[in-house]
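Shown here: the complex without one of its protein chains, the others still in place.
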Amino acid sequence: MTRYRDLGLTVGQLPPGPGNAITDVGDVRVGVTTLIRGEGTLFVGEGPVRTGVTVVVPHDDIAHRPVFAGAHRLNGNGEMTGLEWVRESGQLTTPVAITNTHSVGVVRDALVAEEVARRHGSSFWSLPVVAETYDGALNDINGMHVDAEHLRDALASARGGPVPEGNVGGGTGMICHEFKGGTGTASRTVDGWTVGALVQANHGARERLAVDGVPVGRELGRDRIPSAWDQEEAIDAGAGSIIVVLATDAPLLPHQLDRIAQRAVIGIGRVGGGGEHSSGDLILAFSTANAGRLASYKLERPSAPVDVTMLPDGMITPLFWAAIEATEEAILNALIAAETMTGRDGITAHALPHDELVAVMTRYTRGPA
Amino acid sequence: MTRYRDLGLTVGQLPPGPGNAITDVGDVRVGVTTLIRGEGTLFVGEGPVRTGVTVVVPHDDIAHRPVFAGAHRLNGNGEMTGLEWVRESGQLTTPVAITNTHSVGVVRDALVAEEVARRHGSSFWSLPVVAETYDGALNDINGMHVDAEHLRDALASARGGPVPEGNVGGGTGMICHEFKGGTGTASRTVDGWTVGALVQANHGARERLAVDGVPVGRELGRDRIPSAWDQEEAIDAGAGSIIVVLATDAPLLPHQLDRIAQRAVIGIGRVGGGGEHSSGDLILAFSTANAGRLASYKLERPSAPVDVTMLPDGMITPLFWAAIEATEEAILNALIAAETMTGRDGITAHALPHDELVAVMTRYTRGPA
Amino acid sequence: MTRYRDLGLTVGQLPPGPGNAITDVGDVRVGVTTLIRGEGTLFVGEGPVRTGVTVVVPHDDIAHRPVFAGAHRLNGNGEMTGLEWVRESGQLTTPVAITNTHSVGVVRDALVAEEVARRHGSSFWSLPVVAETYDGALNDINGMHVDAEHLRDALASARGGPVPEGNVGGGTGMICHEFKGGTGTASRTVDGWTVGALVQANHGARERLAVDGVPVGRELGRDRIPSAWDQEEAIDAGAGSIIVVLATDAPLLPHQLDRIAQRAVIGIGRVGGGGEHSSGDLILAFSTANAGRLASYKLERPSAPVDVTMLPDGMITPLFWAAIEATEEAILNALIAAETMTGRDGITAHALPHDELVAVMTRYTRGPA
Partner (left out) sequence: MTRYRDLGLTVGQLPPGPGNAITDVGDVRVGVTTLIRGEGTLFVGEGPVRTGVTVVVPHDDIAHRPVFAGAHRLNGNGEMTGLEWVRESGQLTTPVAITNTHSVGVVRDALVAEEVARRHGSSFWSLPVVAETYDGALNDINGMHVDAEHLRDALASARGGPVPEGNVGGGTGMICHEFKGGTGTASRTVDGWTVGALVQANHGARERLAVDGVPVGRELGRDRIPSAWDQEEAIDAGAGSIIVVLATDAPLLPHQLDRIAQRAVIGIGRVGGGGEHSSGDLILAFSTANAGRLASYKLERPSAPVDVTMLPDGMITPLFWAAIEATEEAILNALIAAETMTGRDGITAHALPHDELVAVMTRYTRGPA
């Protein structure tokens, strides 16, 4: 797997964390289940299958020890379940899962079942966060090939350290700026804090693609990389979506995390996303800092105020930049890690050609040092 | 089935529509699937089952002819999928389904599958609206007994005219102001327009219950109607939720429908709801007026502006009152229509006793005329 | 000055604080400047004048020690400056002032000037919170008779203890449910915390007025209390606005204060307000609990996280009820304390007649004990 910086390129002004991944933050773990099966003509219910599930697990016992969270909507042509609860409580109480648009329900109920299995007693409810982007260009999305076991596998595989990127998990069948897209991650450190981003990138028009300010999309024009996929009239350029999950160990309160979440918009915009009408661009941000202090209201009956830690607003701007840059590089990592994929009906989504990218960057004086 | 007005009582100042139901509005139809099965001790996965699915169908071809819609959150301890799309587009593009908390996913994907079955071509996506309230006090909620067929049955049963109320559909196992709750509906007409409400009422503390301003809950104190259910410590008074669906034929734009949606809060408050912390109080409002004018972006490529009809703001206040009163009476109808139910582990939720209610109302000079 | 409870009436289920006023909370102080001058025909710029300024001061040094705050909009036909800053920062950084609609600017700049006078150095900015309701039915509102000195006088007069109510301060020329309205306050205590409300009540239709659930407005019909004011065609019933300021000593975070703020809607609704279209119904809520912990970003450069205290969500529902009831009784206090006033062009707004109110309440079995 190749990552953006493996090409000798950089972006942004802040240093990445040790893994340049969302797993640089606290005990955050990521797991994926990737489903690739079949070739050729689409038969709904049979395939070909190009999809999966990605999970981001804030820590091992999120149901009993929720974390503060916030959210932002750039464009609402998408789904992220559990958002009303995040907004109301300012807390994230479940792992976050990302899959394809038509499998949100099964993954959502599977997350409920996971919590049922872990808890004692029967009187509680679960409002999991499950988001999606649309992979119907390559995948038999209406065949609904994701099931509860795939969610469980993704959870079981969740680990810290290096994160699988590109054609994996929920990102398996995704297309980004009209190149093969998928899963990407990155991180930034500043003032002793870390901000990590994980994206499922399925959005963007090619002509708008920018890498570190260079108009790569216009240089790598449509005619250079023909694709059967281009003939699929029903698929607009920029028709897809992007889900962004931001994690930080900085002690931010819920209203501060809403602010962090909105900064991902600038990261998306820097790569050339515009929040196009057909795009479901939803962002979730959480902080691992106060995890142990927030009692789960579900099982415990609190009887006194608790102390929580808060970053003063005067220290927050560097974290905004960390969120912007981590989002930007996570999208680039999704593009660079993804490999050319042929899906249903022989439709091919081509990978962004690394050599051509480096050539364009070099031509614009932004090539490898 | 007894309704609130069958007791000789009234509430509010505006006249109901002919059916005093959400089906008084345009071609709105309501369908229910009710699942009641088993008795006695809870075995997760076996039962007892006290749950179901309710659907509100704006008109026969909602996927191709969306309607303007708006929403409001009183308290977000609940789920309503599809909300980001409603908020972004100002449109409702699917039927609305309501079920129990842990079956939202299966119903959501089943609605997707229904749209798949109805559409031609494979390149579209569906973002259905599915809401929930928690029936775990009576129902084996973690057994997840709702499946896709139940959603299909509810859709197939959807019709205009009288609406089943009380222990039906998604409202089957609900508890409201510590009496048996469930599904309720009502409507109001004003200035030639109709506003209808349908609620799944599972919220409220008994001591706060008010009927037409009379403190019925305090009069019908807890000791008067003992219930095994009272001993279930994990269930707080007021711990449930209420979902409100408002429909109108008045030509309201999306931002006006957001305003209508918020007025349901006042209707909930008049009956004694407070948006308690554990309550998921979410409101959706739609207008049938411009249905034929909004092209589905999914299949058609628009090329010119369209004319839509808008109610001037100067005419909107009477509709606010219609929404308030319809919501208020829909909750009362849920309470009056619901019958005593014994569910899992022998827990019994008692119906609000009609004769005692009338006696209290009479004592407060608000009895039957 | 007569208050609601002086009539022997009660409302709600929670006990008021010692003063039944917003000043029961921490060091909160209230000040008013009342401007009553002239009689007879309106000459714009000359009078008659029936207006003023009310200030709510969270504590003595709010500019340097901000407090957490939240807000809610029931209906936006009104102004509350500084709201974007409250929403973004979750903090209130200035006193709150309330005046008439056309004098918001002068009061806002006067609050800036007050902060200028108190601070050292020139490099800071002030974003004060100033709200309004419309008193043009009685007052020469377009004569803009409020000036900076009136704001300073209100600040200078601010004190704890009993709060002036009725025809005072910003509430001087207000009309509520078609009776004379104005300034009102109330409080509730629960679980050791206090919630106080102060309202400037200028909203509501008479036919909707309810007192403790009794339909007082319908009983005290329009024909019973004729008023020249009724002939003013341009003034709709329910055309006015209500501003609600909620204060609490419970340690609530900003997102929790947004929730508290929304509960005022239910308090307004219980008295018969509907968020009518012409009404500017805006609510601000603040907590005095963490005042000393929030560094002013303006002068100090923070370098480390701070500890703040947070009420667990599981303890918040009683505070919701405290906010509902305090708002409800504050409106009633505004109505009861206000006295009949004749303003410009001889227009008279009649006070709610206390004896008739008690008679109606008694008839509905809700009279004095």
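Labels A, B and C are assigned to the chains in the order they are written; within every chain, residues are numbered from 1.
Throughout what follows, contacts are C-beta pairs under 8 Å (C-beta built on N, C-alpha and C of every residue); 3 or more make two chains touch, one makes a residue touch a chain.
Nothing here was measured: the structure is a model prediction, and the numbers come from that model.
Visitor: Touch as defined at the start, partner being the missing chain; which of B:90, B:143 or B:240 qualifies?
Guide: B:90
Visitor: Consider the whole complex, including the chain that is not shown, and state which of C:7, C:21 or C:42 touches that chain.
Guide: Reading the full complex, the residue touching the unseen chain is C:42.
Visitor: For the chain that's not shown, point to the residue among B:128, B:169 or B:254 touching it.
Guide: B:254
Visitor: Going by the touch rule given at the top, which residues of chain B touch the chain that is not shown?
Guide: Residues 87-91, 251, 253-256, 259, 294-295, 297, 300-303, 305-315 of chain B touch the chain absent from view.
Visitor: Provide the residue numbers of chain A that touch the chain removed from this figure.
Guide: 13, 74-75, 207-208, 210, 212-215, 218, 236, 238, 259, 262-263, 265-266, 268-270, 273-278, 313-314, 316-317, 320-321, 324, 363-366
Visitor: When the complex is taken as a whole, what residues of chain C touch the one chain not shown?
Guide: The list for chain C reads 42, 44, 73, 75-89, 101-110, 112-113, 116, 121-127, 130, 134, 136-137, 141-142, 144, 232, 234-235, 277-278, 280, 282, 297.
Just so it is clear, only the chains that are shown with their structure count from here on.
Visitor: Just how far, in Å, is the C-alpha centre of chain B from the one of chain A?
Guide: Centre-to-centre distance between chain A and chain B: 34 Å.
Visitor: In whole angstrom, how far does the Cα centroid of chain A sit from the Cα centroid of chain C?
Guide: Centres of chain A and chain C (C-alpha means) sit 45 Å apart.
Visitor: Listing for chain A: what residues touch at least two other chains?
Guide: Residue numbers touching two or more other chains: 87-89, 297.
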